[in-house]
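Missing here: one protein chain of the complex. Every other protein chain is in place.
On to chain A.
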Amino acid sequence: MEIVIISLLAGCLLGASNIITEKWIGHLDKIVMAIVFVLLIAVGIGIGSNRELIGNLTLLGYKAMVIAGLSTIGSVFALWFVVLKVDFFQHHKKEEEQL
């Protein structure tokens, strides 16, 4: 657990420093993507090698659907509420008036 947070923070510091240039970031994204694919295969292996999990895939899908649906709806309503209270383009309108 610790190693995960530490490497993430170390990466943030390195990325925020001026050592990293745009050319690097392009390569980096490709490398990260490749590692993500390897890890996704590992996620699959974790599911596939667990017979109990495979048998329960429809139940897992149902749970995933409920959580996905509720969290999406929650985010829509929360943002809708905020939009009713705050005018996000006020700043722009002021600028336009000044012009």
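General observations
The criterion applied here is as follows: a contact is a pair of C-beta atoms (placed from the backbone, for glycine too) under 8 Å apart; a residue touches a chain by one contact, two chains touch by 3 or more; residues count from 1.
Criterion: contacts and distances are computed from a predicted model.
Going by its UniProt record, the hidden chain of the complex is named "Lysine exporter LysO family protein" among "Branched-chain amino acid ABC transporter permease", "Coenzyme Q-binding protein COQ10 START domain-containing protein", "2-oxoacid:acceptor oxidoreductase subunit alpha" or "Lysine exporter LysO family protein". Of the residues in chain A, those that touch the hidden partner chain are 1, 3-17, 20, 25, 28-29, 31-32, 35-51, 53-54, 56-57, 60-61, 63-83, 86, 88-92.
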